[in-house]
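Let me give you the structure first, and then I'll get to my questions.
Shown here: the complex without one of its protein chains, the others still in place.
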Amino acid sequence: MAKEFYQPLSGNEMPRFAGPATMMRLPAKESAEGLDACFVGVPFDIGTSNRSGTRHGPRQIRAESCMLRPYNMATRAAPFDSLSVADIGDVPINTFNLKDSIRIIEEHYDAIVEAGCAPLTMGGDHTITLPILRALEKKHGPMGMVHVDAHADVNDIMFGETVTHGTPFRRAVEEGLVHGPSVAQIGLRATGYTAEDFDWPRSQGFRVVQAEEFWYKSLAPLMDEIRGQTGDRPMYISFDVDGPDPPFAPGTGSPEIGGLTLIQALEIIRGCRGLNMVGCDLVEVSPPYDPFGNTALVAANLLFEMLCVLPGVEYRS
Amino acid sequence: MAKEFYQPLSGNEMPRFAGPATMMRLPAKESAEGLDACFVGVPFDIGTSNRSGTRHGPRQIRAESCMLRPYNMATRAAPFDSLSVADIGDVPINTFNLKDSIRIIEEHYDAIVEAGCAPLTMGGDHTITLPILRALEKKHGPMGMVHVDAHADVNDIMFGETVTHGTPFRRAVEEGLVHGPSVAQIGLRATGYTAEDFDWPRSQGFRVVQAEEFWYKSLAPLMDEIRGQTGDRPMYISFDVDGPDPPFAPGTGSPEIGGLTLIQALEIIRGCRGLNMVGCDLVEVSPPYDPFGNTALVAANLLFEMLCVLPGVEYRS
Amino acid sequence: MAKEFYQPLSGNEMPRFAGPATMMRLPAKESAEGLDACFVGVPFDIGTSNRSGTRHGPRQIRAESCMLRPYNMATRAAPFDSLSVADIGDVPINTFNLKDSIRIIEEHYDAIVEAGCAPLTMGGDHTITLPILRALEKKHGPMGMVHVDAHADVNDIMFGETVTHGTPFRRAVEEGLVHGPSVAQIGLRATGYTAEDFDWPRSQGFRVVQAEEFWYKSLAPLMDEIRGQTGDRPMYISFDVDGPDPPFAPGTGSPEIGGLTLIQALEIIRGCRGLNMVGCDLVEVSPPYDPFGNTALVAANLLFEMLCVLPGVEYRS
Amino acid sequence: MAKEFYQPLSGNEMPRFAGPATMMRLPAKESAEGLDACFVGVPFDIGTSNRSGTRHGPRQIRAESCMLRPYNMATRAAPFDSLSVADIGDVPINTFNLKDSIRIIEEHYDAIVEAGCAPLTMGGDHTITLPILRALEKKHGPMGMVHVDAHADVNDIMFGETVTHGTPFRRAVEEGLVHGPSVAQIGLRATGYTAEDFDWPRSQGFRVVQAEEFWYKSLAPLMDEIRGQTGDRPMYISFDVDGPDPPFAPGTGSPEIGGLTLIQALEIIRGCRGLNMVGCDLVEVSPPYDPFGNTALVAANLLFEMLCVLPGVEYRS
Amino acid sequence: MAKEFYQPLSGNEMPRFAGPATMMRLPAKESAEGLDACFVGVPFDIGTSNRSGTRHGPRQIRAESCMLRPYNMATRAAPFDSLSVADIGDVPINTFNLKDSIRIIEEHYDAIVEAGCAPLTMGGDHTITLPILRALEKKHGPMGMVHVDAHADVNDIMFGETVTHGTPFRRAVEEGLVHGPSVAQIGLRATGYTAEDFDWPRSQGFRVVQAEEFWYKSLAPLMDEIRGQTGDRPMYISFDVDGPDPPFAPGTGSPEIGGLTLIQALEIIRGCRGLNMVGCDLVEVSPPYDPFGNTALVAANLLFEMLCVLPGVEYRS
Partner (left out) sequence: MAKEFYQPLSGNEMPRFAGPATMMRLPAKESAEGLDACFVGVPFDIGTSNRSGTRHGPRQIRAESCMLRPYNMATRAAPFDSLSVADIGDVPINTFNLKDSIRIIEEHYDAIVEAGCAPLTMGGDHTITLPILRALEKKHGPMGMVHVDAHADVNDIMFGETVTHGTPFRRAVEEGLVHGPSVAQIGLRATGYTAEDFDWPRSQGFRVVQAEEFWYKSLAPLMDEIRGQTGDRPMYISFDVDGPDPPFAPGTGSPEIGGLTLIQALEIIRGCRGLNMVGCDLVEVSPPYDPFGNTALVAANLLFEMLCVLPGVEYRS
């Protein structure tokens, strides 16, 4: 079967405020079969410790993606020219049971990975990255990671639980899902209980980039460095929308001031071009705290930029 | 081809806050072929004289329909047992050109009517009822109408224009689309320039029911009377969401105080059971003025109630 | 000088969402000279005990009045045919000094009263009714009053102060501004410290109508009774927007559940037709708590209805 | 130890917009010891099937209770004259684990019940009523119940789970926590899968009062009847804020149109006076969907009315 | 007739939250006669391709201008000392007919230009710049332009139409209204269909400054350069409020991330001092998407800064 290249529905065929509510107005598909990359939603928020609402993230990100056209004016990436991309809908999580949901998510991503498709995930809270990494690791082995966040998310336990939105990367290390020296955590900051929150990841070889380190500065040099170090290792982007400073993305559950600008966020993603990216997520968009969708707009744009740096994307000259 | 009976996606298959953003979580279809009834969006707001935003109505009505289950607990209607119903998406109107949009809408509904399908329209401003009636009249001849609204919408011209959201029923009379003595306008009120606004429709044989007439009272007797008078004549429901009192449906462009309760709105629609209904619309939902979707929730529920009174719907005992 | 009859700017001359932000799109005048009635704003909220914000009330009421056309479809009142009405702007209160503001307001209304003009006031918190009554009493003597409110506003002192938004009618009695047996307080309810809050006004001859007394019932009979009792005595309407149940008018500072419907509010005002009305106010609209203007919309409509019951208004047949 | 009668902090000691953010500005206590009744929060929302956010319910209900004064002007109840009442804070639920939270809630209420204190619960989603009933049943045996809701909440399982916000009353029957013939469910309506949703409770002896049964009517006669039938049996009020029509209480997760008015809600609670009430809850307030607190205001008022009908409350003459 | 110098109404004469809702609290005038510069609103949004609502822009900009005092603390400009400036109200566009509105706008600006007055326009969507340029060109010939925007707005046709908010500068070039080499487009970015969107304006001699070019950098040097190149040529500022990054101005219809800061916006306008400025506009403020007016506040301030760089403004030492 010849690969099909789908295009976002044009604004000259259907007004941008109308038509199907899929990501980027792409076709809706039942599965990842035959796709190079897929947008997939994980409407899960029961791993959240403060404000909830990320269960509605995928829907609002799709809604706010309606302005996105297929060509990246800044980088000249034309992802739909060379990749087959569609929206495969949401994972049917069990919203009453955290553990069962983790199982459902992992199985859902097993199928995506088996189809040879790179998942671009619309979260959902950060708990979901754990089962996604589990599925990806089965095929790709321990991955490097570009992790943007206000928090390290390496707690051991929270309120007695081992799997929450504050623990995924502790578990990922323990389970061998990531390769510590290929992990960069960018944007960490704010308050904690002890220095341990940032020292433990450092002890695992993570590059911990506190927000203060790059105030007023371009992150392009940092990304150059990361590209130099990770080589061909399979890489994953996990982007928590609380990485940017709250005024730039207020619709999230655990905002912390002093973070990234949207420009730095764009530099991080664009700086991943050339990495062997096997999957990406954008998590923690909580629509009830941003009813006009400004945070989801940021998320939709960053997801498009992630698509633009997947291996095999063509850049027009 | 055997008729297919579609069911809304169950909450036990996919959480209600997730899954496809279609009306009632029904399947999305490309056209009305093979359907008994269809939900269809008309994302049009350039006929609006005061606040705009109804272009986003169809999308928000669909979003707020996610709680709707297939069975009507009050009336025992089970519409999906006997009718084939799906969501056929939006009409690709030309948002820069009112007249061209009117033409596009009429042609789009011509195809629905030819398919033998009853359209349940999600507006959009009230201008759209004119091209819908034009398409329906070609098949059904002059229709009776249950028109719920704060305004009579029978202006001759507005700012020099003959086709706007304030003129559709003057045009409908002139073009012979409706049968005056079979038309009831319910909920009219507020301010105007002269008594003419309500006297002209009366002079055409319309039953004009000013809101004050039914304050504190059930509308069931009125609906009994209407059913008695209209017999088998093809009928249409045009429900402007500004018919209800603004606190009950604030997300609209021209709110007028002193209107219907939601209970009266339900009575009107439920009271249409037994009429020879050939189409229905719910117009003037303007999401920007109600970001949490309360008005769209009302609209989604009323559209389901309209579906429940279409000819051929089975009522369980 | 011949009296000039002003008309609201028509929607066919300037779109309703544009043009001057005056009440009902009437001309702006510098003073009440030559007018039969005037709309006047008192942007005052420093007498408020709970949530503030009514300083913005006049501006938002004017903004939401843009849909009002000159003719009352329900009552057939055409106030601009026989009265000269304009918007005379706001009273320049001293927002840092309650007592000085009270003085400023009284002096401002002295001039309105001297011009022979009936003031229709857009508040502002309820404190402002005291200086307004003081100015009116100089000309008209002790007045009767239709007072709609959730609270009796007859506290003796609050936090040691004698003039606040909770005390105006105690002061009005003490100063002889109102004639007790001609005062009706409608909609009173909720919680208090003792029964005294309602017993004291009763002891002054007030008719105290607790909200519960008229649940589910038309207020028309009550208004008939009031009209029968007050005869030709000069009358004043003081309408606190917290009289209606909070869902009907959420933008106010001290909401109490179990109140009037908007229909009852309309019945009260329309029921004042025939009284010797010398002034009216609509107070306690607090825009910050209702950013889309639903409460101000109610206020604008009720103020128009007040205008329609002023002595001398013509009713078309 | 002599019983202490606490009073809400007066508005003359501290402005109503300031001071401690406890329910009704009552003292904060560590436990229920020595109290006749207590306000207690259960900040739990992970049993919710649609929109979440009720975890913030207790905090917003407390905030909106700031206007409540100690005396009920309508019923003349003066609960603080004869009962010792305080706010004992929130239950420290485990927000990552539904089952563990159910255990924590039950244990927390065991202690309240042992202290001889009647709990007035601020939810939280409706799942929490199950562990509360479990704790109360140990002391009081099977209870009667006044259950106000849009939904019967008697599902057997949801998405494979037996304990969610849609199942508590099925479980309560199975576990013998309630006495079917002493249970009334008021306000049920909307859509479902089959008639079973309302037929099953009827088969257990529940009085199921669909919303339509009382449109336009006072609920006082129904409450008279309920009082006549339940005698001295221990009774519980479970009030889901989606019982009222959504415009009256929009801040909730599963709104359904056509429900109760606030007046009917007040009639239900006031109509419980004389019952042997052993506990009450007000659940499903979701602040993110009502940022200005209108729904929480309703909840705070209804909780005060519940306090007013507890056994032993004094009514002033 | 001696020129009159009007001053904004002082906060010591009328509180800032009250008084006339004109731009900067300046006098309202019927026409531009006798004025050096005027603020004028164009409440037009039917040329918009995505979210509408800019019809309300002029009103909200005026409301948010209430804090503006007459003297620029940063630049020492005192525009009201040497220029006669007032608010001449809104253009009475025909909101049902795009083409007719374009005609009305052009005629309205013909009169302003004939009066020798420089228009400072409050939009309205970007379509309106076309008829404004047409009117100005009749007097001034082809103009240079400082165009701030996320989009180039040089589409040839959109949905078959030649005049929309995405086409004005293609038309302006074709009609000879602008002088390409004197045009700078600043802030362009985001997604498109092809590189053509930015290459075409470059081919016309425009200076296209993509947002990325000036990330982290002052725009003062760019403005120095522009001033050096344009000499005495008549110049126009067209400022689309989506030029700034969406968090800085969320109330607009087509937001794109990665844009200007407000500081850069200020630098652009202040950097126009010394140019031969003949008119300015600030477009695309859509109040429904920013109910508290933050975007309109930005717009009001930028319009004041535009006034401060008009020829003839005095700067205090």
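The chains carry the letters A, B, C, D and E, assigned in the order they are written, with residues numbered from 1 in each.
Following the convention adopted for this analysis, contacts are C-beta pairs under 8 Å (C-beta built on N, C-alpha and C of every residue); 3 or more make two chains touch, one makes a residue touch a chain.
Not measured: the values here are computed from a predicted model.
Participant: The complex has one chain that is not drawn here; which of the drawn chains does it touch?
Facilitator: A, C, D, E
Participant: Touching the absent chain in the whole complex: find that residue among D:26, D:73 or D:93.
Facilitator: D:93
Participant: Of the residues listed, E:31, E:82 or E:294, which one is in contact with the missing chain?
Facilitator: Of the listed residues, the one touching the omitted chain is E:294.
Participant: Kindly state which of the options C:53, C:79, C:201 or C:250 is in contact with the chain not pictured.
Facilitator: C:53
Participant: Contact with the hidden chain only, please: which chain D residues?
Facilitator: 13-15, 17-21, 28, 41, 43, 55-56, 58-59, 62-63, 89-90, 92-93, 95, 291-292
Participant: Can you list, in ascending order, the chain C residues touching the missing chain?
Facilitator: 45-49, 51-53, 55-56, 94-98, 100, 158-161, 163-164, 288-289
Participant: Over the whole complex, note the residues of chain A touching the chain we left out.
Facilitator: 49-51, 158-160, 188-195, 197-198, 210-212, 215-216, 245-247, 250, 254-258, 289-290
Operating definition for what follows: only the chains that are shown with their structure count from here on.
Participant: Once the contact rule is applied, which chains count as partners of both chain C and chain E?
Facilitator: Under the touch definition, chain C and chain E have B as mutual neighbours.
Participant: How many angstrom between the C-alpha centroids of chain C and chain A?
Facilitator: Centre-to-centre distance between chain A and chain C: 55 Å.
Participant: Round to the nearest whole Å and give the separation of the Cα centres of chain A and chain E.
Facilitator: Going by mean C-alpha positions, chain A sits 38 Å from chain E.
Participant: Could you list the positions in chain C whose residues touch two or more of the other chains?
Facilitator: Answer for chain C, listing residues that touch two or more other chains: 15, 17, 216, 247, 292.
Participant: Please categorise the chain-chain contact pattern as a line, ring, star, complete graph or other.
Facilitator: Topology of touching chains reads as other, fitting no named class.
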